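One protein chain is absent from this view; the other protein chains keep their places.
Then we have subunit A:
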Amino acid sequence: MASFPGRHTRHLLGLEGMTPDQIEPLLDLAESYALLNRSRKVPRDVLRGRTLINLFFEDSTRTRTSFELAGKRLGADVINMSVAQSSVNKGETLLDTAATLNAMRTDLLVVRHSQSGAPALLAQKVEASVVNAGDGMHEHPTQALLDALTIRRHLGTLGGLKVAICGDVSHSRVARSNIFLLTGMGSTVRLVGPPTLVPGAMKQRGVEIFHNMEEGLQDVDVVMMLRLQRERMSSGLIPSAREYFRFFGLDQRRLQLARKNALVMHPGPMNRGVEIDSLVADSSQSVIQEQVEMGVAVRMAVLDRLTRSRPAA
């Protein structure tokens, strides 16, 4: 089993710099968990005696539930800490929280935080293995891994593909992790959206920028839609939801520009009628529900992998 690179060996903080020989075996393991999940034959003792804390400084239902399920299926003791109930609201600093968690002898710490780099800071101070469950606008590695697994199951490869990531790329940690993973696997990523949401500075090796949806979707294998936050309108980045949908919403007419049977993906939760038309979201090309299923499998694989390098429970 390959290890995560460098300081990421013990943690999963991001996908930047990860190589195909690290990604593929992890996805293989996730694939096996996906099959076990379906047959309901998951071994319950993989994480027996391990403690997993979901430390969410930012509200999330989907990701937290997915990690909780992944931990519980493998037999870990899972505790959810959300900021609303924690001492962070009482003024505790991030590093004091880390010291507290150390004293509790936690094995796995799943962290979501609104600040880019917060999980990395925690990782320096805790004994536990840290899994980044989304930090600010930086990375959301398990989301990109589950997207990759979903793509690989349908298209058989992660190399040589054209993947369009559409919408609010600028603020998206999902987009960044996907860019790192997919370009690292030898695919081309197209970033599609208005210039206020898709900055030209993101252009790099393997990444192309499009400000026109029709051009950006031409012949792509995968269309990955991003959620448009309401606050993007209140902060002036785009004028209105109707204008956004008119120029950057994914509807059937635009989807036809992509390859036949191109996959339609969305990290959820969707804004129907804003970034994606319901007919497309519910079409046979949509793999959005499967993404959620693969999310649990990928997180099981990640938790499994990280605990293998830890002292026995």
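The working rule: contacts are C-beta pairs under 8 Å (C-beta built on N, C-alpha and C of every residue); 3 or more make two chains touch, one makes a residue touch a chain; residues count from 1.
Following the convention adopted for this analysis, contacts and distances are computed from a predicted model.
Of the candidates "Dihydroorotase", "Branched-chain alpha-keto acid dehydrogenase E1 component", "NADH-quinone oxidoreductase subunit L" or "ABC transmembrane type-1 domain-containing protein", the chain left out of this view carries the UniProt protein name "Dihydroorotase". Of the listed residues A:Arg10, A:Lys72 or A:His211, the one in contact with the hidden chain in the full complex is A:His211. In the complete complex, the residue from A:Gly91, A:Gly236, A:Pro269 or A:Pro311 that touches the missing chain is A:Gly236. Subunit A residues in contact with the hidden partner, per the touch definition given at the top, are 194-196, 200, 211-212, 236-240, 242-243, 246-247.
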